[in-house]
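Take a look at this one; I'll ask things after.
Left out: one protein chain. Kept in place: all the others.
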Amino acid sequence: MEESLTLKKLRERFPASIIDTHSFRGDDTAVIKRVDVVDICRFLKESPDLSYNFLMDLTAVDYLQMGNSPKEGRFEVVYHLYSLKYNHRVRIKSPLTEADPTIDSLTPLWAVANWLERECWDMFGIRFDGHPDLKRILLYEQFEGHPLRKDYPLTGRQPLIGPKN
Amino acid sequence: MEKTATLARELNIREMTLHMGPSHPAMHGTVRMFLELDGETVVSSDVEIGYLHRGFEKTCENRTYHQAIIYTDRLNYVSPLINNFGYAMAVEKLFGVDVPERCKYIRVIMSEISRITDHLTNVGASAMELGAITAFLYMIKAREVLWRLIEEVAGGRGVTPSYVRIGGVKDDLPEGFQGRALEAFKVTREVLQEIHGLLTKNRIFVDRTKGVGAITADEAMSYGFTGPCLRSTGVAYDVRKAQPYMVYDKMNFEVPVGTNGDNYDRYLVRMEEIQQSMRICEQALFSMPPGPIKIDDPRITFPSKEDVYGKMESLINHFKLFMNGHGITPPKGEVYQAVEGANGELGFYVVSDGSGRPYRLRCRPPCFMIMSGVSRLVNGGMVADIVPTFGSVNMIGGECDR
Partner (left out) sequence: MAIESALGESVVLTRTDKVLGWARKYSLFLYPFVTACCGMEYMAAAASHYDIDRFGAGLPRFSPRQADVLFVVGTISHKQAPILKRVWEQMCEPKWVVAFGGCTCSGGPYDNYATVQGIDTIVPVDVYIPGCPPRPETVLDGIMKLQEKIQSQKQEL
């Protein structure tokens, strides 16, 4: 299958920072190195023949139980971008290690990144450098741990009041 | 300016901090707002969500693909059928299968009925918060009629129907559904007529909503707004048109857009969308082809209940699919599937490791993005305007906090 325009452009522009590209069931995906995430997203957003102006979604996946060792990249931050002008979607993924789950914040590019990154911190404990106010959003400050990590138990309740049942 | 500041210091005037919610009649019980007030003007605000976080994603990772359906109901509980179909489409995309034509029509009809009930509830509730309780009662009347339709088809009332199955739907539409649906739309149209008479030119309603909570198109896109909130700013983005799924490409409908992006435009967009949804439903009801309602693949879909009770082979299939460690197993991979939910783009991102449970199930909640912009919408306005603004963005706790 022919590579889509977006992936081709990305390869041309950032040959060193693209780890892999593929399309599964029509979803274009580029796996990138974390240091260039802001540059790549800015390029995707601002170059006139791509103009990905929506940050549709930002989340992460914990690959602990899928065979990824903590060293080679336990987490993956996943960005879904959408271009209103060309009606294209692309998925950008960036692996992070367990020892240093840190990536640059996209808040300068999209206002919505603020809350999405807070959610990602809350659920996975991934830190976003340059985020103005990285604190928990869905859970409470007293909560310890990050529930969507695979090593957090499903019923690990931490009640503020009442029994732990 | 300097003089005012000195005066303020001398008189010891401070900005007042006010906590609105989390248990506040207009906050739907699940949001807290920290407001800095200068008199009655909101200087700054901070929205805190998460009071209805009930671990949707983590729970689904520990359930099989079919068990996750009931949790998708409870995301946006005002239009659960759209969530159902969105999730099922994501899993079907993972399998790389396509559902039969009739099933697609049924899904379109049920999605649109669900969208109507959502908009009715939202407009009714936000009008009630402005004192127009009659509008609320009328709209709940229409919703009750539509819920009876959903109950006929799915078995559950409008909140938790769980109608979808991976690869199809639970059952075909019942006999005589077409006539009853048309009857229900007649009632809905009458109600809308009345609501237009009550609200659209009502001095109080217009004064409270027009020009309040306005946002420009660029800002709205930066905040990731989709759905009626984005369309009210003039951007005609609708997943049903942009990337047609099911059979929306065969349907003839328009995407209403506003101009100012304020509460009044959001109200008008929703009212028009109800009309368009009914139009889609009527087209689909008349052009629906006969045929099967689910994929003919025993590894993906359940056999129908009659077959399970009547045929040995179906019983074995059923048993195999429900036994621990069996169930449906999509191939390894990851997909993102977007549908047009009642509040905007509702996306499901599914990562499969080839086992019977989703390795990761992420829902892109349209409300969450809109809530992140609410603080921008209310800043600089009056404290009393928070209620209509908050009402018009249609925050649904189950979807926002998951």
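For this structure, a couple of remarks:
Order of writing sets the labels: A and B. Residues in every chain begin at 1.
Here is the rule we go by: a contact is a pair of C-beta atoms (placed from the backbone, for glycine too) under 8 Å apart; a residue touches a chain by one contact, two chains touch by 3 or more.
Not measured: the values here are computed from a predicted model.
Considering B:L35, B:L52 or B:V350, the position touching the chain not shown turns out to be B:L52 (whole complex). Residues of chain A that touch the chain left out of view are 139-140, 147, 152-163, 165.
Although one chain is not displayed, chain B still touches it through residues 22-25, 28-30, 50-55, 58-59, 70-71, 74, 77-78, 121, 125, 136-137, 140-141, 143-144, 147, 157-160, 397-398.
Here is the rule we use: only the chains that are shown with their structure count from here on.
Work out the mean CA point of chain A and of chain B, and you get 24 Å between them. Considering their complex, residues 24-25, 27, 29, 53-57, 59, 61-62, 65-66, 78, 80, 84, 87, 89, 91, 110-112, 114-116, 119, 123, 136-140, 147-148, 152, 154 of chain A touch chain B.
Chain contact summary for the complex, chain B toward chain A: residues 48-50, 53, 55, 57-59, 62, 93-94, 96, 219, 221-224, 235, 237, 242-243, 333-336, 338, 345, 347, 349, 351, 353, 359-360, 362, 364, 368-369, 371-373, 376, 401-402.
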